[in-house]
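Heads up, the thing below is written out as structure tokens.
Only one protein chain is missing; all other protein chains are in place.
Up next, chain A:
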Amino acid sequence: MHEIIKTNKTISFMRYRMAAWFMSGLLIVASIVSLSVNQLNWGLDFTGGTVIEVGYETAADLPAVRKTLDANGFGGAVVQNFGTQQDVLIRIEPREGVKAQELGNEILSLLQSESNGQVEMRRIEFVGPQVGDELTEQGGLAMLTALICILIYIALRFEWRLALGAVGALAHDVIITLGLFSVLGLEFDLTVLAALLAVIGYSINDTVVVCDRVRENFRKYHKGTSEETIDGALTDTMSRTVITSLTTILVLVALFFLGGQLIHGFATALLFGVVIGTYSSIYIASSLALALGVSREDLMPPEVEKEGEDLDPLP
């Protein structure tokens, strides 16, 4: 039997909680600053506009493509390689005009005529700006609803302090992951939104496992302070937390390297989210609950009056 973490002693996680608070606080502030200064690099799904992905037979000459587009009135277009040298992604801002949705076809035929038809259309997407607006609203709403529902579920199943701790940890994960996307200028599209919601799913899974153990240990051991009990629960679940994170990260790495360009943002968000989520379920969720004053009494099973309990036993 081999183990990654071999302990017979309880690790005093909570002793370092001030350091964790400090670090998380710093990261959150940095994220919020970046989100308000740099903002997010919203993808097509949110901004509206046109995206065209074309495949050339040989390595594409990007400056030439830009020149062609400039010459034909598509000045502001973003032209970049996508995955390989042959694949080119062109992004055009939404604009007022009768044929907004026909831009794609127009540009394709333009490129085809420039390079003797050796361009293959791989993908054209056009999204109207107001569809994007609705999406932003919807995405935010989805996340908020998810957080509230989780809050209610954990509050009912466990205790409100743990619920607040868990949801606090989730918000922490979401903000920092968004911050990372903002700092690195990665494109935030619908798949990244899905990934962010998956981070919520993953992180809550982790947190609930810890909460569960905290509750169990409170009920099992009648000695020790709240801090010691939480430390004990964290130590008990440590191996599991690390192993599950590890297997998840393993597959995400596979997805990152093999899943293709379209799924890159998704894999990045999740990879980072899983790491942050694992950390937050250890430090943030439980230390928040501790700070809110969670105690043994709060987690004792509710006294159920059994039928006939107040009767005298039969002789």
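Just so we're on the same page, contacts are C-beta pairs under 8 Å (C-beta built on N, C-alpha and C of every residue); 3 or more make two chains touch, one makes a residue touch a chain; residues count from 1.
In this text, contacts and distances are computed from a predicted model.
Engineer: Any idea which of "Oxidoreductase", "Cytochrome d ubiquinol oxidase subunit II", "Protein translocase subunit SecD" or "ArsR family transcriptional regulator" UniProt assigns to the chain that's been left out?
Structural biologist: UniProt lists the chain that is not shown as "Protein translocase subunit SecD".
Engineer: Check the options A:56, A:126, A:218 or A:279 and report the residue that touches the missing chain.
Structural biologist: Within the whole complex, the residue contacting the unshown chain is A:126.
Engineer: Among A:71, A:184 or A:250, choose the residue that contacts the chain missing from this document, as touch is defined above.
Structural biologist: The single option touching the absent chain is A:250.
Engineer: Of the listed residues A:13, A:202 or A:218, which contacts the missing chain in the full complex?
Structural biologist: A:202
Engineer: Kindly state which of the options A:28, A:62, A:142 or A:292 is in contact with the chain not pictured.
Structural biologist: Spelled out, the listed residue whose C-beta touches the missing chain is A:142.
Engineer: Could you list which residues of chain A touch the chain missing from the display?
Structural biologist: Contacting residues on chain A, toward the hidden partner: 1-4, 53, 55, 96-102, 104-105, 120-128, 130-131, 135, 138-139, 141-142, 145-146, 149-150, 153-154, 157, 190-191, 193-195, 197-198, 200-202, 204-206, 208-209, 211-213, 216, 236-237, 239-240, 243-244, 246-255, 258-260, 262-263, 266-267, 270.
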